[in-house]
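The structure under discussion appears below in the form of structure tokens.
Every protein chain except one is present and positioned as in the full complex.
The block that comes next holds subunit A.
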Amino acid sequence: MEFLERFAIPHPSPAIYASMVAIALVSIGILAGLTYFKKWGYLWREWLTTVDHKKIGIMYLVSALLMLFRGGADAIMMRAQLSAPDMKLLDAQHYNEIFTTHGVVMIIFMAMPFIFAFMNLIVPLQIGARDVAFPRLNALSFWLFFAGAMLFNISFVIGGSPDAGWTSYFPLAGNDFSESVGTNYYMLAIQISGIGSLMTGINMCTTILKMRAPGMTLMKMPMFTWSAFIANVIIVFAFPVLTVALLMGTTDRLFATNFFTTDNGGMDMLWANFFWIWGHPEVYILILPAFGLYSEIISTFSKRNLYGYSSMVWSMVLISLLSFLVWTHHFFTMGQGALTNSIFSITTMAIAVPTGVKIFNWLFTMWKGKIRFTVPMLYSVAFIPLFTIGGVTGVMLAMSAADYQYHNTMFLVAHFHNTIIPGVVFAMLAGLTFYWPKFFGFILNEKIGKVTFWLLTVGFVLAFFPMYITGLDGQARRMYTYSEATGFGALNMLSFAGAALMAIGFVTIVYNIYYSFKNSSRDIGSDPWDARSLEWATHTPVPEYNFARTPQISSSETFWDSKKNGHELFKGEIEEIHMPNNSGIPFVMGMIFFVAGFSFIFALWVPAVISLIGIFICMAMRSFEKDHGRHISVKEIIETEEKLGGAK
């Protein structure tokens, strides 16, 4: 019994016990369902062992949507707790845990897989490649992300959730002030999924640099591919910093080292610096692919080519450089002195310039265009003004002297949600709607989609704009309650109403998928939106080899050229295609990483060492394996092409 006590929840409540039961029931339900419908073999062959970038993309997509609801549940609980003064819904400890997991889940386990989903689904198609450079590494990246996400999500029923904020500042996150294993979960789960992200970064950079179709020079790449490339360059240079910081945090907690402690020379501010040297580039890792999606969508639905292509590219390059030079603005009040703060104020404000260039480019793309207000376009059009407000409040926060007024208030919370929701979340939903037909063969219902859009937009404005006001009036973030005398009650109730609208909005997305699956036409062709770039040039659904013949590229909008200007996209004979084999090793490695992470979290050294050895055995097996892939014969390709409606 003593052994099992470590797994108990330090702050139990009926809601957590209910969740435990729910998790157990759902897991049993899934296992039973798989057995009853005899789907184990299908699951193993088609999904768990797949190395196909499109299937991996879909798995990222499903995970991201699930995590969106997990993080959303946290959000609605927080807003409910703050909806009126002196609420008793959550106590301080639960509130701490919930805002911590909300932040981590939304950034690391929702937004990251969402952008990885689109990178996986779109990038190889946009550059006319068969797959990514290292398909098996790609599968491993996914399973590491998945292992990290699962590990993080069981924390609240086994051992307790992290409660030191998503930034996990030391000394609060050290053993003295965070006694439960919660912060161990934070360190290990993010470490595991972070290694996966780093591998994706390397994989995507190599893919984009070396696997473009003939004729596609760097300056003829579609804008989403450009944005993905720059985001992945940032990943490669930012994630190792997080790796080291998390490693040090882990040893501080598990092996009593003194990196971030307050005695024996430890320096807590080192964590804050490392965290944000990764953390600030991280927000650009999320927003740049979102910008890429908006660029594709706005030019498609304005029936115009993207305005200022090269300035779009250069502005992203500039943003990626500046993103590494601004981290101190996250802690202006922590005593760097006026000179340091001033320098970081200026670098921060400088980011507004290239971002502004992009805003104007989108506006000029729409100027005199034939705009179709489809659901993806609505999100994009709403994004421009809303994101601009988020950007302007960002410049307000960047003024270090003024920041002393709003630091750690709800004003900051309003600001970053104002950039992340219209910036990243809207882009993901726009991209989801836009690319859905390419991968699932039917269009999501536009009417329901528009209802979702309005619920989310109105909900967003109601939820977050009041926080600007309460923040300026002094409502601190991360406080679980406030007194009636503060006068924050009414505006917080408004926020709660907005959050509730958003929650309904997200549910309507699920309903839309269900409704459209049942009712939408399957006869949509391969190019339902009259789009412009290469991903629409192949069949729907996309065959596993993507393109039967390698496309010949003329411009960044080759597909448009082939439709309107008679550019010959596919030339020559169909040849045999080489494809990689499926492999179970990435999945197995992901599961071993899960066990390793869990063992380290609870300091169970025997299983920890065994699972580390297991990981090395998997790597050794990969080294000795002779895997030359397989070939798809010409006959097979022609049959597939004809079944999909004519050779491409």
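Following the convention adopted for this analysis, a contact is a pair of C-beta atoms (placed from the backbone, for glycine too) under 8 Å apart; a residue touches a chain by one contact, two chains touch by 3 or more; residues count from 1.
FYI, contacts and distances are computed from a predicted model.
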Listed names "Quinol oxidase subunit 3", "ABC transporter", "2-oxoglutarate ferredoxin oxidoreductase subunit delta" or "Chemotaxis protein CheC", with the criterion being the UniProt name of the chain not displayed: "Quinol oxidase subunit 3"
Of A:Lys303, A:His578 or A:Lys643, the residue in touch with the unshown chain: A:His578
Of A:Lys210, A:Lys303, A:Arg478 or A:Lys571, the one touching the omitted chain in the full complex: A:Lys210
Residue of A:Gly41, A:Gly265, A:Gly337 or A:Gly566 touching the missing chain in the full complex: A:Gly265
Listed residues A:Phe134, A:Tyr545 or A:Phe559, member touching the removed chain: A:Phe134
Of A:Met77, A:Leu144, A:Met223 or A:Ala245, the one touching the omitted chain in the full complex: A:Ala245
Touching residues (missing chain, whole complex) on subunit A: 133-134, 198, 201-203, 205-206, 209-211, 236-241, 243-245, 247-248, 251, 255-259, 261, 263-267, 270, 274, 277, 578, 616, 620, 623-624, 628
